[in-house]
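Here's the structure, in structure tokens; my notes come after.
Only one protein chain is missing from this complex, and each of the others stays in its spot.
So, chain A:
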Amino acid sequence: MPENPQPTAADSGAGAPDDVARVEAVMAEPVSRGEPILSVRNLVKHFPLTQGIVFRRQVGAVRAVDGVSFDLHQGETLGIVGESGCGKSTVAKLLMNLERPTAGEVLYKGEDITRLSGRALKAVRRNIQMVFQDPYTSLNPRMTVGDIIGEPFDIHPDVAPRGDRRRKVQELLDVVGLNPEYINRYPHQFSGGQRQRIGIARGLALNPEIIICDEPVSALDVSVQAQVINLMEKLQDEFNLSYMFIAHDLSVVRHISDRVAVMYLGKVVEVGTDQEIYEHPTHPYTQALLSAVPVPDPSGRDQRERIVLTGDVPSPANPPSGCRFRTRCWKAEERCAAEIPLLAVPERFKDSDTPAAHESACHFAEEKDVVHA
């Protein structure tokens, strides 16, 4: 990489120049086998609630993300599910460093990216890209497809030399299944599914290692959803990508994910392989969530047992004490209000070899047969 002779203002926060060089070196290295490519440790994000105009004082905080930890391995897909407002999109923004966390760390290849800024951060961002939910608002209507997909090259000119960009963009269009001759068209000339392909091409432009997908198919029609999911799986095999796949459609998450984390009110309540979560859920919230999913098969619909939760998700500005799910939980006892359950393999399953032995944050974790998504 050519050295920049004139350090810009933004660089000053990055610390000593050798620090930058070190980070850049780390980023270029392949991740060692068995090590997670991304580890999140006790991530916390509180948005302050303030009162007053001249004398602003903080009166509280929305605890959007409150102590989230997980690992992501190379070539793996981690699904994150949960209701709206549970903090899944905030986690995505924290991983992209679009928001600074209140506490906790995001380790990418062992480097805490929440402390980086300037050039070091730029080097990290090249490897972590994002695909957004709504392909109608995430593409600039005044830019051509070529400009949109080529824009990452303006920011990271070392990836594609100037003369080579058009060819690169056309290659990317071909990879995502669009006609390379569409390079001069505008987003409005495409359908929803095609636009999402453009968003994916933009995410791929810098050859990232991790792609964070925030509800990538929920704005699409059913028949087009399958096309985009297939494309994403194909690209994962081809480029050995790691996905973080955020969605509220549980059957889509199950199809694409190797492991799944379930979030509720800013916390991960259960995490495990897709089989463990969908076939052997032990947390009551996961069980309720799964049983609420309508099954596209009418046979036996009248016999189906369904857990219907009452009420709404409590406000994250004032979450319940102890277990956050206790206000809607049918198992709740006094202990749940007093003690915060830790995310760990439940005691009773600890030594057994059953699929129920996975991390679940409930005092009374047990298996319950629910209808599967």
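Everything that follows uses one rule, which is that a contact is a pair of C-beta atoms (placed from the backbone, for glycine too) under 8 Å apart; a residue touches a chain by one contact, two chains touch by 3 or more; residues count from 1.
Keep this in mind: contacts and distances are computed from a predicted model.
Q: What does the UniProt entry say the missing chain is called, choosing from "FecR family protein", "Cell wall synthesis protein Wag31", "Methionine ABC transporter ATP-binding protein" or "Succinate dehydrogenase/fumarate reductase iron-sulfur subunit"?
A: Matching the unshown chain against "FecR family protein", "Cell wall synthesis protein Wag31", "Methionine ABC transporter ATP-binding protein" or "Succinate dehydrogenase/fumarate reductase iron-sulfur subunit" yields "Methionine ABC transporter ATP-binding protein".
Q: Give the residue, chosen from A:L250, A:V268, A:C323 or A:C336, that touches the chain omitted from the document.
A: A:L250
Q: Per the definition of touch given earlier, which of A:R100, A:R167, A:R304 or A:R335 contacts the omitted chain?
A: Selected residue, touching the omitted chain: A:R304.
Q: For the chain left off this view, which of A:E35, A:D221 or A:E339 is in contact with it?
A: For the chain that is not drawn, the touching residue is A:D221.
Q: With respect to the chain omitted from the figure, which of A:L107, A:M143 or A:V293 is a touching residue?
A: Candidates A:L107, A:M143 or A:V293; residue touching the omitted chain: A:V293.
Q: Pick out the residues on chain A that sit against the missing chain.
A: Here the touching residues of chain A are 83-84, 191, 193-194, 221-227, 229-230, 233, 248, 250-252, 254-256, 274, 288-289, 292-299, 301-312, 327-330, 332, 372.
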